[in-house]
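Every protein chain except one is present and positioned as in the full complex.
Chain naming follows the written order as A and B, and within any one chain the residues start at number 1.
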Amino acid sequence: MFTVFLQQSLNGVILGCIYALTALGLSLVFGILEVANFAHGELYMLGAFMALFSTKLLGAPFFLALLISMVIMAIFGAIIERGVFRPIVGKPMINSMLLSFGLSTALANLALFFFKADPRKIDSGLAEIRFRFFGLHVTAERLVVLVLSVILVALLAWFIQYTKTGKAMRAISQDRVAAQLAGINIRRIYSVTFAISGALAAAAGTMVGAIFFVSPEMGFSVVLKSFVVIILGGFGSIRGVIFAAIIIGLAESLGGGFINYSYKDAYPFLLLVLLFMLRPQGLIGGKRS
Amino acid sequence: MKGKNWIILVAMALLLTFVPSVYAAIPTGAIKIGVVMPTSGTLAYDGGLALNGIKMAVDEINKAGGIKGNKLELLIEDSAGVPATAVAAIEKLIGMSKVSAVIGDFGSSCTLAMMDVAQRAQVPLITPISLAPKITEQGNIWTFRGCDNSEMIAKAFTKWAVKTKKLDKWAFIAVNTDYGRGSVEAFKKKVTELGGEVVFTEYFQQGETDYYPIITKLKATKANGLCMFGETVDLSRVVNQFYEMGLNEKMTLMDPTSGTFNPKFIELVKDKANGIVGASRFVASIKTPAAKKFVSDYRKRYGVDPEKYAQAGYDVARMVAMAITKADSTEPAKIREALSKISYKGPQGKAHFDEKNQLIIDEYIIAIKDGAFQIVAGPISAE
Partner (left out) sequence: MKKQVRLLVAALVLIGLLFIPKLFSMDYYMHMFVMSEIYTVLALSLALIVGFSGQVSMGHAAFYGIGAYVSALLSVNFGFSFWVTIWIAGIAAGVVSFMIGVLVLRLRGHFLAITTAFFGILVGLVFNNWTTLTNGPMGISGIPRPTPFHFAGFNMVVQTRAHYYYLGLAFAALVTFIVYRLINSRIGNALIAIRENEELARSIGIDAMAYKVFAFTVGGGLAGMAGSFYAHYILFISPVTFTVGESINILVMIIFGGMTTLFGPILGAVFLTVLPEFLRIAGSLRLVIYGVALVVFIIWMPLGVWGSLKSFWMGQRQASLQTARENPERL
C-alpha cells in the first residue's frame, strides 16, 4: 500500500513539473501585460507539433527538437503579441479574454485542419528505458521531464533576477507607468515576455507530446489548470507557482488513485474552492482587482 | 475607425444574404444519403475510418453506374461526438436536404440521441459502429445496427478467454459512455456465469491522457487479465502506461471490441501491442475472396489496411444501396422495409437483420503479433 502511495506521489510530482512550466509562462504574461491568455494552451500545442515535425521530418534527436520547438514558439509568441494582443493592451479585461479565446479557437482549428486529428507521439526513445527502485517504476522519459523542468525554471529565475531585461520585467509588473517614466522600452518587454512564455509552453508541450500525445485539442484543459496554479500560487512569485503546481499534480494523482478517478480533474478546482472558504479575502491579498 | 466598422457590417450582411443561395445550388436527381460522423473532436480519427469505408462503397457503386442510372450522393455532417450536435446534424439532413436514409453515428450516445429524430421523421437510421445493446432494445423500427453488439461479442469472447485462455480474475478499464458501460455490464455477466471473478472496474472520460492513477491502483490487485473498452487513441495511452508500470508481466491485455486492432494503434504503441487478444467481426487477414478484394481495393485507395470501422462503413453503405435497389424507390419508408429483409454478403461474410434490426454476423477471436492481426479462432457463428 505504501509503495502505491509513493508511486502515486512520484507520478504527481512529475505531472506538477509540466503544470509549473505552462503556468509560469501564463503567469508572466498575466503579470506584465495584464492579459489572461487563453491561447496559451495553443502555444503549448503548436510547440508539441513543432517538436514532432523536427523529429519526424528532420530526424532531429529529442533534445534538439525540444530546442527547435522552443525557438520557433518564442518567435511565434512575439508575433502574436505584436499582431494580436498589442492593440488591446489596456482595454477592458473582458476584451482581452475573449480576444485570446478567439485566437485559441482559430489556432486549434487551424492545427486540426493542417495537422489532422489523428494524435501522434513524439518518439524520444526514452520511454523504453525503465527504472525500478524500491518497487517504484519510472521511465527515463519521465525523469527527463523532472530534470528539464528544474533546469528551465532555474534559468528563468536567473533571467528575471539578474539580467537587465528581467529587472525591467519586474519593474513593469509592479508599476507600468513608473517603469515607462524610468525609460524602459515597454513594448520590447512585452515581446520578450510573450517569447519566454511561448518557449516555456513549447517545452511543456514537447514533453507532454513525448509522455502522452500530440493532438490539436491538447491545449484547452491545460490553460484552465494553469490558471488554477497561478491563482493558488499567488502572483509574480516563481516559488509560489512551482509549489502550487506540485500540489495540483499531487492532488490529481493521489485523489485520482485513492478517492475517485472520475473526479481527477475536479480536485485542483476543489482545492481552490476550499482555499476561498478558508481565506475569504482571496489569496491575492493586496494585489489590485 | 468608422470606415472599418461599416465594412465589417456590410460584409456580414452580405454573407448572410449570399449563403442561402449556395444551398439551392445542390444538383437534383441524385439519391441523397446522409452521414453523421465525428470528423472533429476526440473521435475524429476513428470516425474518419468509418467515413473512408462509406466513401469507397459509394464511389464503387457510382462507378458501376449508380442505382438504376441514378448516382448516390453523400451529405456528410460532423457530430463531433456530441449528442446535441448529432441531433442538429440529422435534423438538418432530414429537414433541409431531404435525405432518403441516414448512416450514423459513431458513439452510442450520439446514435441514441438521434434515434428519436429518425423515428419522428420516419427515415431509416443505420449505425455502422455503435455497440451499446440498448440501441436495438427500444423497439425503434427506424433504427438499424449494421454491426455486432457488445452482448454478441461478450458471448463469443468470454467463453474463449475463460475456458481456453484460463483468465479468471478480470479487471476492466472502460470509457464512461453508453458503449463502455454497456460493454462492461455485458462482459461482467458472462464472466461470472463462466466462473470467473471481476476484481477491478474503472471508467475514464473520453480523451483522457493520464491513466497513471488507475494503472498504479491496478498494480495492487490480483487480476490476471485486463479488459479494455475504448477507442484507438485512449487505449493506446492505457497500453503505453500499462507497460511503463511494468504490468505486462502480470496480466494479459484484452480488447474484445477490438478498438485497438488498427495500424494507427500499432504505430502509437509499437511492439507493446504484441499479445493483445480480442474479438472482431473483421480483420484484414480474413482469407475469403470477397475480403481479399476489399482489402486490396482499400489499400490501393488509402494506403493502409482496412479495419472493422472501415469495413462497417463500407458494408453499411452497400446495404443501404442494396435496400434502395430492392425497394426501387427513394422513399424512406420503403427503404426501411427493404433493409429489414435484406440478405447481404460482404467482405466479412453473410449478414442479415433480426427482428430487432440487429445485424447477425460471425465473430473471430484475434490477436496482435508483430503488428499483424492474426485469427486465433473463428468464425464463431452468432446463433
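Basically, a contact is a pair of C-beta atoms (placed from the backbone, for glycine too) under 8 Å apart; a residue touches a chain by one contact, two chains touch by 3 or more.
Values in this document were obtained by computation on a predicted structure and should not be read as measured data.
Trainee: Which of the chains on display does the removed chain touch in the whole complex?
Mentor: Contacts of the unshown chain, counting the full complex: A, B.
Trainee: Of the residues B:S109, B:Q241, B:T260 or B:T330, which one touches the chain left out of the display?
Mentor: Among B:S109, B:Q241, B:T260 or B:T330, only B:S109 touches the chain that is not shown.
Trainee: Touching the left-out chain: which of B:M96, B:L194, B:A220 or B:A372?
Mentor: B:M96
Trainee: Which of B:I67, B:A88 or B:V304 touches the chain that is not shown?
Mentor: Touches the omitted chain: B:A88.
Trainee: For a quick check of understanding: of B:D46, B:D105, B:D178 or B:D255, which residue touches the chain that isn't displayed?
Mentor: Spelled out, the listed residue whose C-beta touches the missing chain is B:D178.
Trainee: May I ask you to list the residues on chain A that touch the chain which is not drawn?
Mentor: For chain A, the residues touching the absent chain are 30, 34, 36, 84, 87-88, 90-95, 97-99, 101-110, 112-113, 224, 227-228, 231, 260, 262-263, 265-266, 269-270, 272-273, 276-277, 280-282, 284, 288-289.
Trainee: Residue-wise, where is chain B in contact with the chain that is not depicted?
Mentor: Interface residues of chain B facing the absent chain: 1-2, 4-5, 8-9, 12, 15-16, 19-20, 22-23, 39-40, 77, 82-84, 87-88, 91-92, 95-96, 108-109, 112-113, 116, 176-178, 181, 205-206.
The rule is short, and it goes like this: only the chains that are shown with their structure count from here on.
Trainee: Can you give the whole-Å distance between the Cα centres of chain A and chain B?
Mentor: About 36 Å separates the centre of chain A from that of chain B.
Trainee: Touching chain B in the complex: which residues of chain A?
Mentor: These residues of chain A touch chain B: 1, 4, 7-8, 11, 15, 112, 117-121, 127, 130, 132, 137, 139, 142, 208, 212-213, 215, 217-218, 252-253, 255-257, 261-262, 264.
Trainee: Per the contact definition, I'd like the list of chain B residues that touch chain A in the complex.
Mentor: It comes out as residues 39-42, 44-45, 48, 176, 202-205, 207, 209-210, 212-214, 216-217, 219-220, 233, 237, 240, 244-246, 264, 268.
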